[in-house]
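What you see is the complex with one protein chain gone and the rest in place.
The block that comes next holds chain A.
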């Protein structure tokens, strides 16, 4: 018996489009009925280097602006104006959005990054997203501290004016140039209350220890203003230990956890949670598996060497379990038991926040959380969005797609009720 297909697509002629690439994500969202579930993605990205010419226009110092604009002309958007890394994120062309994304068509307005973000957010069922840069994640290693400050401010101003003030579904924890504490203070003062600024982000690949006394005024200011501080993981293949690794898989697996392990260890052992008890701290993109390791390791050592961490009043793991973590990349897909224990250890139902990391290669869909059998219904709601609303102290902005779907459902129910009456 012959049957006919509903539709046949020919990939040889199909243009690249985020919505098409993610149509299976949209099917998952429909199948799980995310329409009534608020979803916030606390770690997603854009490629700010593609707008480098625009960002360069926001550089205050005319001589640096001139350098940057000159680079923008040479590089056509890809520049070596800031530290960069060897990396093979596209897995040799296997993760196709890296090579094909530049061909994707977008209208002249709004800004391309808003259009692309809306496409993937709508496909995944995400209402709001916290957007971070990509190459700038290495900016903390710039040998000229003043360049980190200059570029951070230009980027923050550009992001605010071009994206955050134009699209309420997108927010960001703005780049904090921590190598210069005074400039960090100025950044918080300038941007702290602006629309879409829900906190500040420190790129973790950096080498000035975060317990430095010079930073205390930065932490205090964030604590007083109720603004969360996050550490976004990254790698540095040029680091002396990392340079022993001969594959990107190794550098990525270790690099994205090691810097956050160092900073979190310094944060706890130096008693920063006791010094700033109300400061909300979030650790981004190190996955989850590092946390049970660090909790056990630090607790064990602390019991024998508490004299070296006299500010602590509790075990290190208890402080760790009071902090916030983004969920991606969620490991241990082959061992549900280990995953469940990890969720318990870090009090995931109140401390974990869903993150996609889209469009990067190891992105996670909301279903990675939604489908977990061991979470309570409220726990899922918290991880997928409600904890983020509390942490950032913001009101939800629902996707237009979900609002339309809910209106249609309500209308249908109303008609049904009338017919029934």
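Throughout what follows, contacts are C-beta pairs under 8 Å (C-beta built on N, C-alpha and C of every residue); 3 or more make two chains touch, one makes a residue touch a chain; residues count from 1.
We take it that contacts and distances are computed from a predicted model.
Taking the options "Nitrite reductase/ring-hydroxylating ferredoxin subunit", "AurF domain containing protein", "Octopine transport system permease protein OccM" or "Pyruvate dehydrogenase E1 component beta subunit" in turn, only "Nitrite reductase/ring-hydroxylating ferredoxin subunit" matches the UniProt protein name of the chain that is not displayed. Listed by residue number, the positions of chain A touching the unshown chain are 1-12, 21, 23-25, 27-28, 91-97, 334, 361-365, 367-368.
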